[in-house]
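Apart from one protein chain that is not included, each protein chain of the complex appears where it belongs.
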Amino acid sequence: MSTKKRILDEKEMERILKRLANEVIEKNKGCEGLYIVGIHTRGVPLAKRITHYIEKFEDEKIHVGSLDITLYRDDLAHIEHQPVIQDSILNFDIEGKHILLIDDVLNTGRTARAALNAILDYGRPAFIQLLVIIDRGNRELPIQADFVGKHLPTSKDESVQVHLKEVDGADEVFIIKD
Amino acid sequence: MILLKNGMVYLSEEKKIVKNDVLIDKKIIKKIAPAIEEKNAEVIDCAGMHIFPGFVDLHCHLRDPGYTYKEDIASGAESAAKGGYTSICCMPNTKPTIDNISTLNYIMRKARDVKGTKIFVIGAMSKGLEGKEIANIASLVKGGVVGLSDDGNCIQVAKLQLNVMRYASIYDIPMICHSEDYSLSGEGQVNYGYMSTKLGLPGIPTLAEEIMVSRDIMLADVTDSQVHIAHASTKRTVELIRQAKKDGIKITAEVTPHHLVLTEEACDGFDTNTKMKPPLRSEQDRVALFEGLMDGTIDVIATDHAPHSDYEKELEFMKAPFGVIGFESAFPVLYSTLVRNDKMKLEELVARMTSKPADIIKKEVGLLKEGAPADLNVFNLEEFFTFNESEILSKSKNSPFLGMKMWGKIHYTICDGKFTWKL
Partner (left out) sequence: MKHTLNLTGRNLFDLDDYSVEEIEKIFETAKVMKKINSREYKKIPTLRGKTVATLFFEDSTRTRISFELAVKRLSADVVSFTTAGSAMKKGEGIQDTVYTLNAMGIDLYVVRHSCPGVPQLVNKYSNKPVLNAGDGRHSHPTQALLDMFSIWEKKGSLKGLKITIVGDILHSRVVRSNLIGMKKMGAEVVVCGPRTLMPPKIEEVYGVQCEYDLKVAIKDADVVMGLRMQLERQNEGLFPGLGEYTSRYGLSNKMLEFAKDDILVMHPGPMNRGVEILPEVADSEHSIIIEQVTNGVAVRMALLFLILGGKPDKEVA
């Protein structure tokens, strides 16, 4: 029997996003040269929201883009269904810039690895940071996030679902156990 | 002696099927009557089965000498026997070709050694089938050929064809014409039309056959020789022959089982076992061929058994040779598609595979009557089976009917009073 437990609701999510926006500003002492890139699928609306908060707090226009990492995945031969590749939109030159990668969940680190490779094929940024809403902790690669919304240590038979208004109709986070 | 009991027996003279016993004494059919008693005979129960005269095929390629990896006289004879054939006529496109007495003698000798199927030989019209010089027709006729043909090839020059016919017209044998205008057939692979367009293959127009059939009809008329059109494949060919017969020209014609049953649709998928000359045509042509057969325009059914080895047929479509095998599938295919569907009477089908072809080569074969040679076969028409490669006795397996389910399984073939096939 599987159980589904809600970890975060809409209010909590909003609070976390605002906090993360502030942390980004604080750690980088502002947002100069900051380029935000969301990883498909849920990283993209998250990136837009974080960008929105940072722009509001700092009153500055920030570049935001999106990245599909399908072509960089190391498990292509094992996935059952081919995903439809989304367009990666990076309408800016990333050379020497500060890139903030945004995704919903960090677990094994493989998605982040693929995203790093993908972004590096577009040029040589000054540095790259990673922001996630949930960090599950089961790392398979030596990768860590610079900004974490919530640490949620889970076992392998559990999964975490992040729902967003833009994609799923509501802002919620669930933990599901088989 | 062999006594076949309680079979449904086709009587050649009456063209009727009657329940009877058949008594065979040595090489001859001694008696056909109900309830024959004969103590010294090997009795075979034929209840529920049909007994037909041994089939006669006017058109096959035994590939011997020269291409014995495809077939030889012995394997061809066995394959024929399994199809119910007891008399077959082989075409001269061997290597060397049958345009001379020594090749002819080689085949006749080898055919005698094959104890079973009667093999008749068709001699060449032109030397080497090259369409340039008349072959030694007088010697070939003296040597015993039953017909003349350049089959596989076609004499393109009208003047030579005219001379061949004129030269040979003094003999009482058919000129079997494979009618094909090369300038029109060219590199063609399949019927010119729907399929050639769909498959992007060069097409062979029906015109390639029809133009030559018209020519051969006119030459038959002028030379007063007996022309037999091989493997008619088009609607207009049927119309031309029909008109020629009306005009009193001595002409006969044959059609193959594959042209009667299949259409160009079968070529979709590039199966090289659907590649032959003439090619499978449109449904319209197929229907016309069947109508021609029914109204007597087309006299006989001939297999055009043309074996090719697997590695030749596994080549690219355009490189694979033309031709399909036919002995072992001919009767069941036609029985299943024509007779069982009430399109043709069984008696009619048997006549077109026995006495009618025998008439064309003027041989006393293919007859089931008292006193005739004991050439016959026994089929169980209620037996349903799948035509499989593994059961084919020919050295080659290039049949377009592989995998087809059909009615009519052969149980025995007897030729000159001896079993040539037993299930």
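We just call them A and B in the order they show up, numbering each chain from 1.
Following the convention adopted for this analysis, contacts are C-beta pairs under 8 Å (C-beta built on N, C-alpha and C of every residue); 3 or more make two chains touch, one makes a residue touch a chain.
Because the structure is a prediction, the values reported are computed rather than measured.
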Legend entry - Hidden-chain contact residue, picked from the options B:69, B:106 or B:194: B:194
Legend entry - Sites on chain B contacted by the missing partner chain, in the whole complex: 192-194, 196-201, 203, 269-270, 311, 314-319
Legend entry - chain A, residues in touch with the chain not shown (by the definition above): 68, 71-72, 76-88, 117, 121-123
